[in-house]
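Shown here: the complex without one of its protein chains, the others still in place.
Let's look at subunit A:
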Amino acid sequence: MEVTFKDVSLSYDGSREILHHLNFTIPEGTLVSILGPSGCGKSTTLMMISGLLAPTSGQIFFGDEDVTKQDALQRKVGMVFQNYALYPHLNVLDNIMFPLKMAKVPKPERKKKAIELAKLVHIEDQLDKKPGSLSGGQQQRVAIARALAKEPSLLLLDEPLSNLDARLRIEMRQEIRRIQQETGVTTIFVTHDQDEALHISDHIMVLNSGQIQQFSSAETLYDNPSNLFVAQFIGEPVINTLDIADFGDELKGQIDTELLKRTQKVGIRPEALQDHDTGAETLATITTKVKTFEKFGREKNALLDFNGKRLLTTEIEAEIAEGQELPLYLQKSGFYLFDQDGTRIFGGDQDA
């Protein structure tokens, strides 16, 4: 089901606004992640979609239908909570059957459906256990099965993987992707882990301080960040950021002076600093001094000193020693300029 927010704002206490004028459309059948730092309003957004929380102003649409005034009972979405919220007094089977029981589905049918779902999430061998005796990953699968039980047209997941260890996390996010693709249910997935969002979703909505920073595909977020926040939030290792005062001289002649005047910050992705000349792709050459150089596995990180500022690159091919001078070739792709509001004014596909 397509979900649309029209100018939705929310304040819990009537004075401090948590979410400011959200406008977005989530297309039917896609998996969208809401990504942002802790406290930016991700759970709050999800609660408003589910109907557990009413917006202070604005409208919410499911397809063409205005559901703003409907409560959670009427909206019939499926939801997995941050801490799973399984019913502790019911065993796995009864937990999955609960939404069906509420919908007055006859018992034999309920059971059949629940077992089907248990198989889908691979917990069919745990049906008699109470949630308390399940591992985090198993609980999460039960929660997903329960959320899918009434065949919602919309599935909401609030940081469902945050309690799992690294390996299980990767396994489960593939699992969620598989289930989503098998069932075709429109899914909204909340996370503060960019890696998770990048791997699982069709589109990512980056949220910060209650405002949508950018809503696009993972590649677009990385290649064309619309502002400094997104550029810094997406990407590992983090983008190098310098004040224009520290870097402007290198760019004179290469970039329009009017543009440089408006520039406040310079963003350079670690892979945009190459140790060899790439010809037309090279924007400028800078001289740096090696501070530290680390190699583990396939990863190579060189921390460099540039006029007293720190720069990080991942692209060193040659053997280098700490303390030596090193010329670096600044690449066009992965190089951005941001104005005083943080908006990107140079770099990305527009200037490729």
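Just so it is clear, a residue touches a chain if its C-beta (ideal position, glycine included) is under 8 Å from a C-beta of that chain, and two chains touch if they have at least 3 such contacts; residues count from 1.
Basically, contacts and distances are computed from a predicted model.
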| item | value |
| --- | --- |
| Name of the absent chain as recorded in UniProt (options "Sarcosine oxidase subunit gamma", "Carbohydrate ABC transporter permease", "Acetolactate synthase" or "4Fe-4S ferredoxin-type domain-containing protein") | "Carbohydrate ABC transporter permease" |
| Chain not shown: contacting residue from A:G41, A:G78 or A:G137 | A:G78 |
| Hidden partner chain, touching residue among A:G14, A:P88 or A:G279 | A:P88 |
| Residues from subunit A at the interface with the omitted partner, ascending | 47, 50, 52, 71-73, 76-79, 81-83, 85-90, 98-99, 101-103, 146-147, 149-150 |
